[in-house]
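Quick one: structure below, then a few questions.
In this view, the complex is presented without one of its protein chains, the others remaining in place.
The letters A, B and C name the chains in turn, as written, and every chain counts its residues from 1.
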Amino acid sequence: MAGLFTRLRAGAGAAWEEYVRHPFVEALADGSLRREAFQEFLVQDYLFLIQYARAHALLAYKLEDLADIRAALDTAKALIEIEIPLHVKYCAGWGLAEARMREAPPALEMLAYTRYVLEQGLAGDALDLLAALAPCLAGYAEIGLWAARRAQPDNPYIDWIRTYTGEDYLASVEAALAMIDRVGDALGAEARLPRLQAVFTQATRLEAAFWRTGWREQAP
Amino acid sequence: MAGLFTRLRAGAGAAWEEYVRHPFVEALADGSLRREAFQEFLVQDYLFLIQYARAHALLAYKLEDLADIRAALDTAKALIEIEIPLHVKYCAGWGLAEARMREAPPALEMLAYTRYVLEQGLAGDALDLLAALAPCLAGYAEIGLWAARRAQPDNPYIDWIRTYTGEDYLASVEAALAMIDRVGDALGAEARLPRLQAVFTQATRLEAAFWRTGWREQAP
Amino acid sequence: MAGLFTRLRAGAGAAWEEYVRHPFVEALADGSLRREAFQEFLVQDYLFLIQYARAHALLAYKLEDLADIRAALDTAKALIEIEIPLHVKYCAGWGLAEARMREAPPALEMLAYTRYVLEQGLAGDALDLLAALAPCLAGYAEIGLWAARRAQPDNPYIDWIRTYTGEDYLASVEAALAMIDRVGDALGAEARLPRLQAVFTQATRLEAAFWRTGWREQAP
Partner (left out) sequence: MAGLFTRLRAGAGAAWEEYVRHPFVEALADGSLRREAFQEFLVQDYLFLIQYARAHALLAYKLEDLADIRAALDTAKALIEIEIPLHVKYCAGWGLAEARMREAPPALEMLAYTRYVLEQGLAGDALDLLAALAPCLAGYAEIGLWAARRAQPDNPYIDWIRTYTGEDYLASVEAALAMIDRVGDALGAEARLPRLQAVFTQATRLEAAFWRTGWREQAP
């Protein structure tokens, strides 16, 4: 039987396509994205990553199996120690200083998405939180692989795209999807599917909306 | 098919009997319980009721259906406005002033039980919290009905026993067990039974341990 | 010394004006608001009220004083039993059935605001939650009183405006602001002001953004 993520992804229907084939993604892949649009996205993505790390710390608290707790802590720690610094370094190349990103007014889309995920994780259990976290993790791999195939070698966003096609990233996605299946088995995913689907689909819609943080700068 | 509570109660095995037929309960029913033992229990039960009200407020936050939220709020409110004041009035008859109960050092058994339930409810979802809350609510009805049949008319604890055999209390138990079944259906209880059973059985053991708050005064 | 709300309101600066004098509010007061704009707002306000009730249940859990817990439960219960049904009845007069509102896609503004408040309340303590809840409660009284003075007797929104100028509503605001001061004294509000201000100002910005749920229908 297909894994839980595969079923949730299928169940999200058009919302998934609107997320992974958003005009922002297409413009990234064909290189037509304006520099300002990308920069605005990067700023909010910085703010997002901090909340994403907090969400994985919350996940670690919510889990029961020591190996799962360890995996969630590893993700949170990798976000703080590797991905956020890499993001900061990458942003510096686009003229964005960390101090400016930290002080940037949080976009509505960033607040809606991150707080929805965190609150879902607090009101529900570890499986609800995993369902809310899944679209981001696995969607970016899908987006990265699709965009990498389309992008020309001189695409200005190629380094960003390749972040999500590297072996390390793909291995982390695979590990996370295996955890969802494992926790899903223990916590009755099959019988809770309608609610998990509602959470997954809502998170997918909020991921799609997140692109607007940059897209509204494309043709302002 | 039997309701979720009936299955969890059966699954708790000997732990359930050790709770509902604790020597404290037998001494209550045959009137041999020492006054000091009952008083100590009443003090910790006062502290318990406050946390029990908080647990129902937490439950209201965790629920999604408006009718369920309303029912959880009603229980929390009834605890604060009716049951705690009744308990205070009843305790006054045993020479226990509210101020003394409020300042009483919390017993280990009270802390363990109430914080276990609350933390379970925060780490898990509404169904985990309901599984942790069920032994108290339904167990006291069972204890009350059993003790009422055994108690002589001059049993000094007869009023306390009858608190849990009244129509209002039994109706509230029935409503709560219906909510567990309803939420259980929505959140996949069947497929999560091992974990729900672990929570229910642990809460049952902590209920049994709670009698010690009084029982240790029986033969000090 | 002025109460905590008065200081936070002043500290929010322009954000407060953008909330209480939003073009949507002006159009409500002078009657120029389009029917469709008001309807869209009412739909999201219905979804908001459910989360607002959950937030007060969470507050009740977070509080320690029995009188405060009782007040928070009363607010949650009044929202579920009186305000939401009144809102539903009122919406029916505008051609909005409850079933339609319940199924309506949640607006980004509604999600951002409600989940920000709830998550703030879960990450922080009761005082952080109160700071996040304050702009809504007290702001609507201010908006209601201002709009009521400006509205002509044939203003189609006059009944809605008067909801927030009634004695009951104003008394509930006064009670809530007194609770903020009381909890603030106990939990060191003075020394935590920068953080409380950040929460209050962010919640105020999200309140201002919430008007867009309707305003985008004004001149689509």
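In this section, a residue touches a chain if its C-beta (ideal position, glycine included) is under 8 Å from a C-beta of that chain, and two chains touch if they have at least 3 such contacts.
On a predicted model such as this, the values are computed, not experimentally measured, just so you know.
Across the complete structure, the visible chains that the omitted chain touches are A, B, C. Among A:A29, A:L58, A:I161 or A:V183, only A:L58 touches the chain left out of the display. From the set B:L111, B:I158 or B:A186, the residue in touch with the chain omitted from the display is B:L111, counting the whole complex. Touch with the chain that is not drawn comes from one residue among A:A72, A:I161, A:A176 or A:A189, which is A:A72. In the full complex, chain B touches the hidden chain at residues 106, 108-109, 111-112, 115-116, 118-119, 122-123, 202, 206, 209. For chain A, the residues touching the chain absent from view are 50, 53-55, 57-58, 60-61, 66, 69-70, 72-74, 76-77, 80-81, 84. Of the residues in chain C, those that touch the hidden partner chain are 61-62, 122-125, 128, 186-192, 195.
Assume only the chains that are shown with their structure count from here on.
Counting contacting C-beta pairs between every two chains, the top pair is B-C. The chain occupying the central position, as judged from C-alpha centroids, is C. Chain A and chain C have Cα centroids separated by 31 Å.
In chain B, the residues that touch at least two other chains are 61.
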